[in-house]
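The complex appears here minus one protein chain, its other protein chains still in place.
What follows is chain A.
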Amino acid sequence: MDTHYTTRHLTRPPLPRSPPALSHRPARPPRHGRVATVGRGGGSGGRKATRCSPPLLPLQAGCVRQRERAAMAAASRGGGGGGPKALELLRALPRVSLVNLRPNPGAKKSEKRRGRGRHGGKKSGRGHKGQRQRGTRPRLGFEGGQTPFYLIIPKYGYNEGHSRRRQYHPLSLQKLQYLIDLGRVDPTQPIDLTQLTNARGVTIQPLKRDYGVQLVEEGADIFSAKVNIEVQMASELAIAAIEKNGGVITTGFYDPRSLEILCKPIPFFLRGQPIPKRMLPPEDLVRYYTDARNRGYLANPSNIPEARLELAKKYGYVLPDISKDELFRMLSTRKDPRQIFFGLAPGWVVNMSEKKILKPTDERLLRYYSS
């Protein structure tokens, strides 16, 4: 009993059966040209073709193979009409198994193999005589003895120390609005670099000298979200755009170790180390972070309302009063200068598997972590 055909019978209308000759055909039909000339003299190969075992009409065999191949390719491409058509096509094809698989045409390109031609290969892509073929060309940049370009130009420190410079990944207001609109970032909670990383809005690489995120004013005209956001640097117009919508913006410094912990908290918690304290900014950044105009986290809090008014006057908008806001408590949440996470103080150990937080009790440790 031919199970293949009867299975199909039960669940769909019987397919037109292929002629019996093809269903019992061998995998590779013998070619009559080659078989006929073996062991015989030259002469008429055509007449001798009748001597060998009757091969299949090459038209039929080739037809099935080509049809199968074309159909499989069409199924991969989508059947020309989309998913449902391709699936309908698949139902009419032979069972897909390990012997039927092949990559899409053009996917596998065989590599170029040099020096494998007739008579032991020819020039193998090396050219004709000279240094090119003999492989004795001088080094790159050599100009025949003339002082080369890379030596004649004098040095200047354009890129000196470039690999040690701080980098701040730009975050546009447009992207922030996009993330909030899609629900990836929650504006009812303080927005931190951790929230932005969890939302995959930015990708920070602390090991590549990234020191955080800078807020950029692209999209300031369409920005309309009230958020409490903490970034590392922000331009004036970006600060104005956020405050115009009733939000709060702060700039804070994170040293590389704290930044790595902030961006990838889970691997840090699994290490079992206590949360370290955030280090203070280096000398050249102290000025930036103590300035109320940049909304620095080390600035005097009493200077900030003046700075907000000044900015409102400069850009010409009415400064909304956030103390009357229902989310005022959330909007006024700020981190301590030594704190990395909201709600977690330095010195605490987070145990994720047992869902516990361990706090230090030793006096010296408490004094160290609260300094």
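To be clear about the criterion, contacts are C-beta pairs under 8 Å (C-beta built on N, C-alpha and C of every residue); 3 or more make two chains touch, one makes a residue touch a chain; residues count from 1.
Convention: contacts and distances are computed from a predicted model.
Student: Which protein name, taken from UniProt, belongs to the chain you can't see among "Large ribosomal subunit protein uL4m", "Ras-related GTP-binding protein", "DNA topoisomerase 6 subunit B" or "serine C-palmitoyltransferase"?
Tutor: The chain we cannot see is, by its UniProt record, "Large ribosomal subunit protein uL4m".
Student: Which listed residue, A:Gly83, A:Gly120, A:Gly183 or A:Gly316, touches the chain dropped from view?
Tutor: A:Gly83
Student: Kindly state which of the options A:Arg200, A:Arg329 or A:Arg367 is in contact with the chain not pictured.
Tutor: Hidden-chain contact among the options goes to A:Arg200.
Student: In the complete complex, which positions of chain A touch the hidden chain?
Tutor: 3-4, 6-14, 72, 75-76, 78, 83, 86-87, 90-91, 93, 95-98, 100-104, 107, 197-198, 200, 264, 266-267, 270, 352
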